[in-house]
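Below: the structure, in structure tokens.
Here the complex is missing one protein chain, while the rest keep their positions.
What follows is chain A.
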Amino acid sequence: MIEIKDLNVDYFGSSALENVNLEIPFGHTVGIIGPNGAGKSTLIKALLEVIKKRTGSVRVEGRDISEYKRKIAYVPQKNDIDLTFPITVKDTVLTGTYPNLRIFQRPGKKERERAEECMAMVDISDLANKQISNLSGGQLQRVFIARALAQGANVFFLDEPFVGIDMVSEKIIVNLLKHLREEGKTILVVHHDLHEVEEYFDKIIILNKKLIAFGDVKDTFTTGNIRAAYGASLGNVIIKGAGGAEYD
């Protein structure tokens, strides 16, 4: 379980997240949704201590998250990563094994094999020796997912993994996330829109600086909650039973 207590985060002087309290049970695929600027990415970054919290504590399985970080794989937004860095696909995936290596220790045969397996899982083995700047958006996202897999983590944080990718890549990633869930992994995904919410996730966090709602998709993904989060910015939203959101 991930326990978030009294989380307050400032961003350039103004408040980005206010009083977030959450208990996320393990073993689910959890979508984080909300309008632009709602603090979705900020939530993930604050949990991982990439940005500073003003107040609050985050505990995983009863311990402070800093003791658990090596077991959490983080896939940031694609444009957060320097794509001009001189590094090949296979070396990028290999960096996923770094959290499990000691200082001074270099990745060995075991780590290289692990990286190859992970590349195969997202079907990028043929790109192994390409430089990452030469890839399409979808291929790139698969590289970063493979890197996260190589870490052998229990918990995955993904920031907008479906933005700017092709349908083949989306399908591969969605199937992989399902597979991970079946293995009992916990997956948190920042999601950019209201489509596919019901298909991808079994729980959702609805956020707009404050926590609007958290729970099973079928109970939480409601017109009322979405209106509360998006306000007037979306016009009239009606969540239909099976079809997801529709807007006019």
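Here, a contact is a pair of C-beta atoms (placed from the backbone, for glycine too) under 8 Å apart; a residue touches a chain by one contact, two chains touch by 3 or more; residues count from 1.
The rule we apply is simple: contacts and distances are computed from a predicted model.
Q: For the chain not present in this complex, what protein name does its UniProt entry give, out of "NADH-quinone oxidoreductase subunit H", "Iron chelate uptake ABC transporter family permease subunit", "Cytochrome d ubiquinol oxidase subunit II" or "Response regulatory domain-containing protein"?
A: UniProt protein name of the non-displayed chain: "Iron chelate uptake ABC transporter family permease subunit".
Q: Among the options A:Met1, A:Val50 or A:Ala120, which residue touches the chain absent from this view?
A: A:Val50
Q: Who touches the missing chain here, A:Arg54, A:Arg70, A:His192 or A:Lys210?
A: Answering carefully, the residue with contact to the hidden chain is A:Arg70.
Q: Going by the touch rule given at the top, which residues of chain A touch the chain that is not shown?
A: Contact residues on chain A toward the absent chain are 45, 48-50, 66, 69-70, 72, 74, 76, 80-82, 85-88, 91-92, 95, 98-99, 101, 103-107, 131, 151, 157.
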